[in-house]
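Here it is, the structure, as structure tokens.
One chain of protein is taken out of this complex; the other chains stay put.
This part shows subunit A:
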Amino acid sequence: MSIAGKDTAVLPEADVYEQRALGFWLYLMSDAIIFALLFATYLVMVGNTAGGPGGGDLFSLSHTFGETLLLLTSSLTFGLASVALDSGNRRQLLGWLAVTFALGLGFVAMELREFHGLIALGAGPERSGFLSAFFTLVGTHGLHVSAGLVFILVMMAQVAVKGLSRPVASRLERLGLFWHFLDIVWIGIFSAVYLPGILQ
């Protein structure tokens, strides 16, 4: 039907990145639905402690508050990295990405410490339906944050080696969507899991 050369079949560069951002956005929405199902499962299972410990016995308010601060501040520092990307400041960008990585690593470390403590108490995922749902929901979020940490390292290497090219900037933009999205999921976790558990 068309006699146009193959060049016209390729989208202009700006549209390609726009499409990739939209594709990543659609992925995030499907991820949000996975988390919604895990939240629904948790809320249904929260009372099924099978005679074992409940949230009130296991969760610590200060520990959760520390995790929340780490993740929220890492969202801010990622924003500062985006601002540095905007002004084309490579050193600042790398610096803020490194700070974001450190805060995210601190979050994962705190979460692993909590999980380790729970399992040592005999409150592992096999103890009750409540704990299975708890570990699945919070663990899935922790895995996402860990994947985000790897993503940050890869992007730091790309910024260092390739500089601020258009493709690198577009990947950083998608990493930003991912990182800020994980912080939103965490709001749900402390509001639906930890605080109601502690209030029991």
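Everything that follows uses one rule, which is that contacts are C-beta pairs under 8 Å (C-beta built on N, C-alpha and C of every residue); 3 or more make two chains touch, one makes a residue touch a chain; residues count from 1.
Just so it is clear, contacts and distances are computed from a predicted model.
Novice: Have a look at "Exodeoxyribonuclease 7 small subunit", "Sugar ABC transporter permease", "C-5 sterol desaturase" or "Cytochrome bo(3) ubiquinol oxidase subunit 4" and point out the UniProt protein name belonging to the hidden chain.
Specialist: UniProt lists the chain that is not shown as "Cytochrome bo(3) ubiquinol oxidase subunit 4".
Novice: Touch as defined at the start, partner being the missing chain; which of A:Gly52, A:Gly95 or A:Gly188 qualifies?
Specialist: A:Gly188
Novice: Out of A:Leu11, A:Val83 or A:Ala160, which residue would touch the omitted chain in the full complex?
Specialist: Going through A:Leu11, A:Val83 or A:Ala160 one by one, A:Val83 is the residue touching the chain not shown.
Novice: Pick out the residues on subunit A that sit against the missing chain.
Specialist: Against the left-out chain, subunit A lists 18, 22, 25-26, 29-30, 32-33, 36-37, 39-41, 43-44, 61, 64-65, 68-69, 72-73, 75-76, 79-80, 82-83, 85-89, 164-166, 169-170, 173, 177, 180-181, 183-184, 187-188, 190-192, 195-196, 198-200.
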